[in-house]
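Notes follow the structure.
Every protein chain of the complex appears in place save one, which is left out.
Letters A, B and C name the chains as they come in the text, with residue numbers starting at 1 for each one.
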Amino acid sequence: MRFIPHTEEERQEMLRAIGVERIEDLFADVPEAYRFPPLNLPPPLTELEARWELEALAEANTHAGQYACFLGAGAYRHFIPAVVDELLRRGEFYTAYTPYQPEVSQGTLQAMFEFQSMICALTGMEVANASHYDGSSALAEAVLMALRLTRGERPRILLFPTIHPEYRAVVRTYVQHLDVRLEGDEGWTREQLREPLAVLEALEARLDGKTAALVIPYPDFLGRVLPPARLRETADRVHRAGALLIAVINPIALALFDPPGSWGADIVVGEGQPLGIPLSFGGPYLGLMATRMAFVRQLPGRLVGETVDREGRRGYVLTLSTREQHIRREKATSNITTNVGLMALAATIYLSALGRHGLRQVATLCYHKAHYLAGRIAALPGYEVWTEQPFFHEFVVRTPRPVEEINRILYEDYQIIGGYDLGRAYPELDGHMLLCATEMNTREELDALVTALSEIGGLKAVAEAGKDPL
Amino acid sequence: MRFIPHTEEERQEMLRAIGVERIEDLFADVPEAYRFPPLNLPPPLTELEARWELEALAEANTHAGQYACFLGAGAYRHFIPAVVDELLRRGEFYTAYTPYQPEVSQGTLQAMFEFQSMICALTGMEVANASHYDGSSALAEAVLMALRLTRGERPRILLFPTIHPEYRAVVRTYVQHLDVRLEGDEGWTREQLREPLAVLEALEARLDGKTAALVIPYPDFLGRVLPPARLRETADRVHRAGALLIAVINPIALALFDPPGSWGADIVVGEGQPLGIPLSFGGPYLGLMATRMAFVRQLPGRLVGETVDREGRRGYVLTLSTREQHIRREKATSNITTNVGLMALAATIYLSALGRHGLRQVATLCYHKAHYLAGRIAALPGYEVWTEQPFFHEFVVRTPRPVEEINRILYEDYQIIGGYDLGRAYPELDGHMLLCATEMNTREELDALVTALSEIGGLKAVAEAGKDPL
Amino acid sequence: MTEPLIFEYSVPGRRGVELPEPDVPETPLPEGFQRADLPLPEVSEVDVVRHFLRLSQMNYGVDKGFYPLGSCTMKYNPKINEEMARLPGFAHLHPYQDPETVQGALALMYHLQEFLKEIGGFAAVSLQPAAGSQGELAGILMIRAYHRDRGEGKKRIKMLIPDSAHGTNPASSAMAGLQVVNIPSDRRGNIDLDALRKECDETVAGLMITNPNTLGLFDENLLEAIDLVHRCGGLIYGDGANMNALMGICKPGAMGFDVMHYNLHKTFSTPHGGGGPGAGPIGASERLAPYLPGPIVAIDRERTVRPDEPFYTFVWPERSIGRVRAFHGHFGVFVRAYTYIRMHGPRLREVSEAAVLNANYLLARLRGIYPVPYDRLCKHEFVIMGKIPGTPIRALDISKRLMDYGFHPPTNYFPLIVPEALMIEPTETESKATLDAFAEAMRRIAEEAREDPERLQQAPHTTPVRRLDEARAARSLVLRYAPAPAPQPASEPR
Partner (left out) sequence: MTEPLIFEYSVPGRRGVELPEPDVPETPLPEGFQRADLPLPEVSEVDVVRHFLRLSQMNYGVDKGFYPLGSCTMKYNPKINEEMARLPGFAHLHPYQDPETVQGALALMYHLQEFLKEIGGFAAVSLQPAAGSQGELAGILMIRAYHRDRGEGKKRIKMLIPDSAHGTNPASSAMAGLQVVNIPSDRRGNIDLDALRKECDETVAGLMITNPNTLGLFDENLLEAIDLVHRCGGLIYGDGANMNALMGICKPGAMGFDVMHYNLHKTFSTPHGGGGPGAGPIGASERLAPYLPGPIVAIDRERTVRPDEPFYTFVWPERSIGRVRAFHGHFGVFVRAYTYIRMHGPRLREVSEAAVLNANYLLARLRGIYPVPYDRLCKHEFVIMGKIPGTPIRALDISKRLMDYGFHPPTNYFPLIVPEALMIEPTETESKATLDAFAEAMRRIAEEAREDPERLQQAPHTTPVRRLDEARAARSLVLRYAPAPAPQPASEPR
């Protein structure tokens, strides 16, 4: 029977050893009225039949390998070298549990230590945990951490409006029954949203003795990167107000841009999916979380530390578990136990394989391609592109027709998966689309999108591909 | 540079240690006129670009997962459980060399010992080698082995005409400059080919003091299985004539049918591809070769034997290497060195995963599906099916229109990859098609083929699906 | 055998995987934005392969051998699951694609919801939570929202939690702003009804029950406990970590649980990945269903053209507590769990039966060698005490020594209510031969405890490293790589 090895003879032998007659006897303690209910599930399939069914389900989707895809908005399609999956598929890694027994878990533990080290390197922070569920829940935990670090005396959290809308929603879910006020992320006009430095200034002005933290995105949901020099000032102001600066980052962007550690962030969170993890319809992804060493005891999640064995050899263990639920129970820093270890391993392998040079190449390609695409679309009549700030991965386009309509035509007539409809999350940005380009989008694809948008815009002509687009 | 790790600094350091100035100096011994010729190859690709190019090439093919496929003729599409590739992809297995150093190669060696054991179990023979290139070259080596076993005094080999035509061609290639006569496989009429027992009798009648071996297929190229009881008689006759009986088998068929070991074959060869190896456009496949223990010293190829280490623990080594080229040079039993170890490992995992029960299921499904299909096609006006003998995997159909034409229509109008055109290899079977069914062909596919053939036959109606086809 | 850190292989200027040169005109980075250094390793591809291959060999997984880690359900992870999750039609879907372009994925999620509803006996299921602990938090938030909507949000602030509960239960309750009240266990390992009764008042938000509990016992007071709490207006949260004992055996939803999480990475065979990803879908009774976290998948009747081809779409439960994560949950894990459930169907009951059979058989083999604190029929796991009378041996020593016998140790020192606890969960995918070999190793260790206790105290002897100094790790925190003056050479004789 599938994965149960027993033969009937063995089963009988085991029942005899237990001292019962039938399997059913093992369930005498289950209230009789509820015992052995029918399970109304479809009949079992063999592996071959399951494969057929799953293949049919998979083929009922259109995926980003078939159509050119310009969706980003928090999930990014990047090149994943073959070496990542080759190593991830080693049974010793993926069929292990959380490394509670370090002597037989050095593989996982050392890899997690390397992961923590790499996230510190990327963010410029001093300590990183061994992962959180995803970027959004990492942000929620960072907010809770900031509340703890300010001893619960500061119930206010200021959120930048162009933090990923779903991240802000998750924070709201987490704190809904706590005495916490989330402010700053709503009620802005389109014009205001278009001027992030003004928004920043306005939020800074609201810092006070009740504020635990200011949360800023880097880059923001609209792809825009705020000037590091300006953020250094923000950090100063936040710190002068006795609050913490939390940054929500995109790890690929950090290969190019000055990291939060260098401009003064206190807690850094982000979505690690771009680091070698497939889109997979939204999960599992990889929550990143890093902070200053001074705050380590309020950091939630697993931490791997270096130590030695009884013969003096270097080794790794889970450490500071006194912060965690299985020791501290209701006084723990978080309830988290299972995180996304395998995704952290994927990112560790990815970052090792690409290394300093390769990751820079990825970031540079994304930067150039997004800017090339933005430049060409900006030249199309009827479209307007937000290019005031430098951007990464993605940018905002005002479209001459409803975004949904454009996307439908792109899909049906051009085999293109279009951009994210900003009206979904920001009513004030109705009629605006967020378009993303990565190293996976060839110039041919970018040009095809431009041509398609031009045709859909109902306005002929426009510059040919490659002609001085900016 | 791709897979070369050196930095420029390291390169210089190494050159200094060698005592030369430039890399070019290392090639001073290459005749100057020929040194450093231009290499006119397309420019290098990164991994991502290579992936794009290879994916495009792969997509330029129609494969047996997309269209229903009824080709067999020596290469069979079978279900391969996921566990096979999962284990085959372990770097310790596939990046190892031939296990010359047994202390660090016990994995390969023990698996090969298990492979040998399983091939013995399947064929009913006493000893099997650790694989040969493929079924055809295994047959050629078996013929050479038979010549050696008869001390070169018997230059004649009798070949059954319905051994795979390409196997017979390979044997001809191997012996073309030796004093050997290959006979018996040509010059038969269609009517004679349809009566394999009569052919067998005729070949038996040609056994004489100059005959080294009679080679028979089981099942034959046309799918037909000769009665084991009759083959026992053949073996007696062959042995009385002082010759050897060589059998060319299909390993899946041996899960159902009386194995050659039980009816007296002396050497058994076959194509192991059906045992968990993908079609892969014809290779790499897996040559199987087994014999009696008495003949082991004339068996070509690697052999793994059991032994003990200095502490008395069981272990495995390559053995009887005095038969082999690296020791015996021109006196070796064969020139073979690299075989297809990884394919043998695949077969070992496959046979372990399916086991006695699973392999029987595979064979039974193939048997029932081919017979169901044959029965339904036999009921179509205009088509005639050869059903005199029991068959396995495949069967012969005389078609009302040229096979090539039928196949073209099947492909273009029905998304079906049709059968093998027997006229290609047997002019006397022009207008005949070899159709194969395995567990991968659902009843839906079988019925769709019947419907298509019916329509292509230009003759309406015929029995509905499922109505008493035999 | 130790392995250098990947950073220690780094050589400045060495290249690993490279990307193509830009095929578009380049845009200069603005002044003042660029980062100075990027201290990532610089290694070759073969360095990466060898490093992680060697690390993997320093790990123990279910694929290596028996892993009886109690409460973790370390069953065999079918390999077909891995292949299915990697099909391009699943792996390369963007979460914001239009529903029309991802009907296969949505159908899979919809059916998985339906399967879990049926298995757990719930009215609705949300697949959102990323892990059991997040499922717990969501469930507790749902309970709080329910009370709030009935005007009792401020009043009902007590979460009752048995002392045998997983640590996540109190931690999740605290995160949701509740006060935790511990309920002791009675002598048979059940919830102490008298103690429970005392706490049952109008301040109770709910009771969190793990059943079978972490002693591996089916709570004999279950229905009564549920009834007590319901009668005082509280709700029942089920910690579904132990569902592997109950599939087709009984349905928590039918017995009165209001909300429960499932651990797909335990019960439904998705691999644990060395610490995740898991997935913690939650099922809810009729009254809590409107509060489920969203979005969930439903059939859009309006867009359905043919009845046999429903159109699937995301919807929001009416009074949802909101999102617990961005996007739609751990889809890659769903594919694996779906595959597993489809391969079993109603025969999931046989899975639970075999899991319970294996646990009781192993308990029978160990009884008499080690003390059994609560000795009755167990379910999928059981707890013994890692003590050998007359010896200094502790549960930890036994755990470490088991490694030398080629086994992963059981969970040790949990549940907290059993001193020197060893919590053993064999799962249904282990054969009698494996259980016998483990029992035999445990018997020999008991012998060794008497004959050569030091050998046990110094165990393990054969692992890549010996017993590690955990105190030192916590004392002098080294949590990331810092270049060392003299890195270890790559090849030491052994």
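One rule holds for everything that comes next: a residue touches a chain if its C-beta (ideal position, glycine included) is under 8 Å from a C-beta of that chain, and two chains touch if they have at least 3 such contacts.
A quick note: this is a predicted structure, and the numbers were derived from the prediction, not measured.
Student: Which chain C residues touch the hidden chain?
Tutor: 9, 11, 14, 44-47, 49-50, 53-54, 57, 62-65, 76, 78-79, 404-407, 429-431, 433-434, 437-438, 440-441, 444, 461-462, 489-494
Student: So that we can see where the missing chain sits, which residues of chain A does it touch?
Tutor: Contact residues on chain A toward the absent chain are 1-10, 45-49, 81-83, 85-86, 91-92.
Just so we're on the same page, only the chains that are shown with their structure count from here on.
Student: Rounded to a whole Å, what is the gap between the Cα centroids of chain A and chain B?
Tutor: Inter-chain centre distance comes to 48 Å.
Student: What whole-number Å value describes the gap between the mean CA coordinates of chain A and chain C?
Tutor: The computed centroid separation for chain A versus chain C comes out at 21 Å.
Student: On chain A, where are the residues touching two or more other chains?
Tutor: 47, 79, 81, 86, 89-91, 439
Student: Can you list every residue of chain C that touches 2 or more other chains, as numbers and ranges?
Tutor: In chain C, residues 14-15, 17-20, 43, 45, 47, 49, 53, 78, 80, 82-83 touch at least two other chains, as defined above.
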